[in-house]
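Entry: subunit A
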Amino acid sequence: MTLSTIATLGAALSLLIGSGFVLVGVVGLLKFDDPMTRLHAPTKVGTMGIGMLLLASLLASLAKGEPSIHELLIMAFLFVTAPVSANFIAKVTIHRRTCETPPAPQKDSTWSTLDTPDT
Partner candidate 1 sequence: MSLFLLVALPFFGALLPGIMNSAGRSACAGVTFTVSLAAFVGLLTNLPAILAGQTVMARIDWMPELGLNFTLMLDGLGFFFALLILGIGMLIIVYGRNYLSREDNMGEFFTYLLLFQGAMVGIVMSDNILLLLVFWELTSLASFLLIGYWKHLAEGRQGARMALTVTGMGGLSMIGGMLILGQIVGSYDLSVILQNREAIQADPMFLPALILILLGCFTKSAQFPFHFWLPHAMAAPTPVSAYLHSATMVKAGIFLMARMWPVFSGTPEWFYLVTSAGLITMVLGAVIALFKHDLKSLLAFSTVSHLGLITMLLGTGTAFGALAAVFHILNHATFKAALFMSAGIVDHEAHTRDIRRLGGLRHLMPVTFTIATVAALSMAGIPLLNGFLSKEMMLEEAHHTVLFGSHWLVPVMATVGSLFSAAYCFRFIGHTFLGPVRDDYPHKPHDPNAGMWLPPALLAVLVVVIGVAPFLVQDFVFLVAKAVMGDAAVLKTKYIKIWHGLTPALYMSLIAVFGGLAVLMLFKPLSKIWETTPRPEAKVIFEAMIAAFVRLSQVLTHPLHNGSFTRYAMIGVIAMIAAGYHAYATGTVAAPVRAIQSAGPVPIAGWAMLVAATCGLVIMHRQRLLALILIGIVGLMVSVGFVYLSAPDLAMTQFTVEVVTIILLLLALNFLPNQTPVESTTLRRTRDAVVSVAAGLATFGLAYHYLLRDFIDPSISEFHLANSYKGGGGTNVVNVILVDFRGFDTFGEIIVLGIAALLIYALTEALLNGPVRRRLLNRVPDQPRSGDMHPMMMVVVTRVIMPVVLLVGFYIFLRGHNEPGGGFIAGLIVSIAVVMQYMASGFSWASARLKYPYHGVIGAGVLVAGLTGIGSWFVGKPFLTSDFTYVRIPPFYKFELATAALFDLGVFLAVVGAVMLSLESFSRLARRADSAENEHPMDIDPSRAVSAEGSTDMKEGN
Partner candidate 2 sequence: MTHWIILPIVLPAFLAPFIVLAARYHIGIQRVFSVAGVLALIGLAASLVWQVSDGSVIYYRLSNWAAPFGIVLVGDRLSTLMVLLTAVLALFVLLYAIGSDWDKRGRNFHALFQFQLMGILGAFLTGDIFNLFVFFEILLIASYGLMIHAGGNERLRAGVQYVLFNLIGSTLFLFALGALYAETGTLNMADLAVRVQGVGPEETAGIRIAAVLLLLVFAIKAAVVPLHFWLPSSYAEAPAPVAALFAIMTKVGAYAIIRVYTMIFPPELEATAGLFGVWLLPAALVSLAIGMIGVLAARKLDRLIAFSIIGSMGMVMIAISLFTPEGIAAALYYIVHSTLAGAALFLIADLVRTGRGNLDLTAQPPMAGTYMTAGLFFVGAIAMAGLPPLSGFLGKLLVLDASYDSALMVWVWAIVLGASLISVVGFARAGSVVFWKALGTPETAPVEGTQRPSTLSYAAVGGLFALLIAHTVFAGKVHGYTTEIAAELFAHDTYLSTVLDTPGKLSDAKEGDH
């Protein structure tokens, strides 16, 4: 088994794992019956799914003998931005009162999203 074959097999495996996680993520998105729980499924499993797909890409290029690492960059961007998206969607849910009301914070008076002086 050459390095290329190993990389190819690894890439294939990564592809399968990655796409599996992607599927699980969207299944969760469809399956869960509460907006907040739904939020868990894709933003998390997505990271793993895409991560594995990117790993597959990395390995595939390695297998072709043209090593490539810039896939890491995509991963980095996703890691930085995904929490922001999730945070905002959660805020929307809280703001729209479409979820169970969160418990009061311990130190401060309320949650920032609900802290609306103009209502």
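Selection rule: all candidates are chains of the complex that A comes from, given by their letters.
Note that contacts are C-beta pairs under 8 Å (C-beta built on N, C-alpha and C of every residue); 3 or more make two chains touch, one makes a residue touch a chain; residues count from 1.
Please read these numbers as outputs of a predicted model, since none were measured by experiment.
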item	value
Subunit A: touching candidate in this complex (1 or 2)	1
Complex contacts: residues of subunit A adjacent to candidate 1	77, 80-81, 83-84, 87-88, 91, 94-95, 112-119
